[in-house]
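Below you'll find the structure I mean.
Here the complex is missing one protein chain, while the rest keep their positions.
Showing subunit A:
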Amino acid sequence: MKTEPQKVKRAVTDYSGNRSVQTGFPSPATHYREPMIDLNKELSSSRDATFFVRVKGDSWKSHNILDKDVLIIDRAQMPKEGKLALVITEEGFDVQRINASKPIELWGMISYIIHKAV
């Protein structure tokens, strides 16, 4: 059996200081700490290329995009066949799926759709 050398995962240090330090018993979790989930990191590849766009109306219901939803646009993402994108047409902004055979003017790729629970 071939054994692959294990990649050592480097611990990510959290210097932000918003973790409590115990004065009595040291926390048994000390060595298992991980940084909290950061939506900015999870939902886009680059903060500087991320824009938020608000949807008005139900024009894109077929794409599961509803009135008042917020689209996360990741301009750093490269277009990929079949993925949703915010594009510019003669009539203004539109949401379309990338289709290699159809040229578009891309504004940015849609990475997530935020829908407020009601």
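Assume contacts are C-beta pairs under 8 Å (C-beta built on N, C-alpha and C of every residue); 3 or more make two chains touch, one makes a residue touch a chain; residues count from 1.
Here is the rule we use: contacts and distances are computed from a predicted model.
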Absent chain [UniProt protein name; select from "Membrane protein", "DNA polymerase", "Glutathione ABC transporter permease" or "ATP-binding cassette domain-containing protein"]: "DNA polymerase"
Given A:Arg33, A:Arg54 or A:Lys83, the one touching the chain that is not displayed: A:Arg54
Residues of subunit A in contact with the chain not shown: 46-49, 51-60, 67, 70-71, 75-76, 86, 88, 92-95, 105, 107
